[in-house]
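Missing here is one protein chain; the remaining ones are kept as they sit in the complex.
Think of it as A and B in the order they're written, each chain with its own count starting at 1.
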Amino acid sequence: MRKRSNWSLPYLIFLIIFVVLPLILILVYAVQDGQGGFTLGNITRFFTDKDALSTFAVSIEVALETTILCILIGYPAAWILSRREYNKSAVTIILFIMPMWINALMRTLATAQLFTILGMNLGKGTLLFGMVYDFLPFMIYPIYNVLVKMEKSYIDAAVDLGATPWRAFWKVTFPLSMPGVASGVLMVFMPTVSTFAISEFLTNNKIKLFGTIIQENINSSMWNYGAALSLIMLIIIGITSLFSKDKEQAEGGLV
Amino acid sequence: MRKFAARAYIWVLLILMYAPLVFIAIFSFTESRVLGSWDGFSTKLYQNLLTGNMQGNASLLSAVQNTLIIALIAALVSMMLGTIAAIGIHNLKGRKKQAITFLNNVPMINPDIITGVSLFLLFVFLGISQGYLTVILAHITFCTPYVVLSVMPKLQRMDSNIYEAALDLGATPAQAFWKVLVPELKPGMISGFILAFTMSLDDFAVTFFTRGTIGLDTLSTYIYADARKGGLTPELRPLMTLIFLVVLILLLVINIRQARIAKKNYIKQKLYKY
Partner (left out) sequence: MTDTIIDIKHLSKSFGDKQVLNDINLYIRRGEFVTLLGPSGCGKTTLLRMIAGFLQPTEGSILMDGKELAGIPPHQRPLNTVFQRYALFPHLDVYDNVAFGLKLKKLPKEEIDKKVRRVLKLVAMSDYEDRDVETLSGGQQQRIAIARAIVNQPKVLLLDEPLAALDLKMRKDMQTELKEMHKKLGITFVYVTHDQEEALTLSDTIVVINQGKIQQIGTPTDIYNEPVNSFVADFIGESNILNGTMLQDRRVSFIGHDFDCVDEGFGENVPVDVVVRPEDIYFTKDPAKTQFTAVVKSCVFKGVHYEMFVDTDTGNELMIQDYDPYGVGETVQLYIDPDDIQVMKKERVCNTLEGVWNGDYIDFEKPEFSLPTEGLKHDFPKGTKVKVEIPFSSVDLLDDIDGGLTNGEVHFILYKGDHYHLTIRTEDRGYFWVDTQDIWDKGDLVGINIKNKGLKIQPIEDEKA
């Protein structure tokens, strides 16, 4: 162990066993039939299964809607929190990010219970409402982080060059905050498109999401079809993560 | 006026966000089995929780215990594995470094359900019977990347020669590691540990797929099963309330401490600058 670069070896082996190999296994199981022979049947089955396809469409739709709602509600909040003239207290920010640290299932359960008590019909509306509830902090925090670290002199320069505050915001602040938005999108879209328990709680099992189908298949020992569905989700995730590059940078350190 | 609108927006959001939590907290102080009906003020549910004499499903307490044990072990192992890995990665160069950094990012980007399903398939493939061990291994898998990311910046800011300096002054490699590297990396290791711990506490999907069929429950899987049965164990209400409070206090303490350290350093700098 003279060379310290060798210290990465144990973790590399760990990563290969617990990250690379499992992902390969998803691919392997996805193209196998029950007896271990090669087949593309699992994948074609998805594309011919009307229920699965419509669930897939609903999942994407709900995830997109949740993400957009989170941006619309979260961006102004992040902006206000990042401005000293509106918010001087660190406690407000802590209150906004605290839900990130609490078990999502617990929060969702509380939300669903409140909806029931208030006599609301559990369905698409409550699903969206609940999802936004759950994931709003994950949108606010990265945007806030980028905004608060942004050099104030950029805006001063824009105003100095004759921009109105409104134009300065759209021409300078907003474009510069895009990395935060991107990582917010990643942190909201990914879990919403793949969630299963949350949607069950919020709709009383009325609306099925893609994650639920994966879970049902795996739990009823239909591993091959479950793996094929997971593979499809992996592809979606891969495409989404291409849109966000500076994830870690925007997330920053919380503790 | 604009200031008022901005503040109002923030407070409305906060009130909406916290309404369910406050609602649970209020009803944790009544004995009623059904959530929403008020049977008068009582701390009976708290007493039940503390004495283990439950109205509902008694396995709640063992679920809490499992959750804490799993989180503690996973966070400790992740902290050690991740710190050593970060030192190694930091000393790597070029393509090797890029490759392992990419692999380190994969578990963070992967949705829980994919991590869960893929690890489930791994354990099936390897023929490992699932239970405590597999859940802990799975948690280490998704926790360690966060430790690596917390320790990395500390390494980057560190003078690359201090390990050599310790050796040069007569420290054995082990002494150099414990007396110089670890103290330098400690802040990063601690925040990595806290991140890993909360990640593990938070997890539902990965545990769900890797716990096997031996009836191992964490708080998340307990809640999930409980809610699916339609009921809601009343003692969950005080438990949730306590968890909210603990997290809130922890976050406040950490942030206030940080602010105080920052202030102290600032004053020190000022004092010594002449």
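We take it that a contact is a pair of C-beta atoms (placed from the backbone, for glycine too) under 8 Å apart; a residue touches a chain by one contact, two chains touch by 3 or more.
The shown structure was predicted, so the numbers you read here are calculated from the model rather than taken from an experiment.
For the omitted chain, the shown partners it touches in the full complex are B. Touching the missing chain, out of B:Q98, B:S129 or B:Q175, is residue B:Q175.
Check B:V12, B:A165 or B:A262 against the missing chain and you find that the one touching it is B:A165. Residues of chain B in touch with the missing chain: 158-159, 161-162, 164-173, 175-176, 179-180, 183-184, 268-269, 272-273.
Rule of thumb we're sticking to: only the chains that are shown with their structure count from here on.
Separating the centre of chain A from that of chain B, both taken as means of CA atoms, is a distance of 18 Å. Across the complex, chain B is touched by residues 1, 3-12, 14-23, 25-26, 29, 73, 76-77, 80-81, 83, 85-87, 90-92, 94-99, 101-107, 109-114, 116-117, 133, 136-137, 186, 190-191, 193-197, 200-201, 211, 214-215, 218, 223, 226-227, 230, 233-234, 237, 241, 247-248, 253-255 of chain A. Chain B makes touch with chain A in their complex at residues 3, 6-7, 9-10, 13-14, 16-21, 23-24, 35-36, 81-82, 84-85, 87-93, 96, 100, 103-115, 117-122, 124-125, 137-138, 140-141, 144, 148-150, 153, 163, 173, 190-191, 194-195, 198, 201-202, 204-205, 208-209, 219-220, 223-224, 227-228, 232, 236, 240, 243-244, 247-248, 251-252, 254-255, 259.
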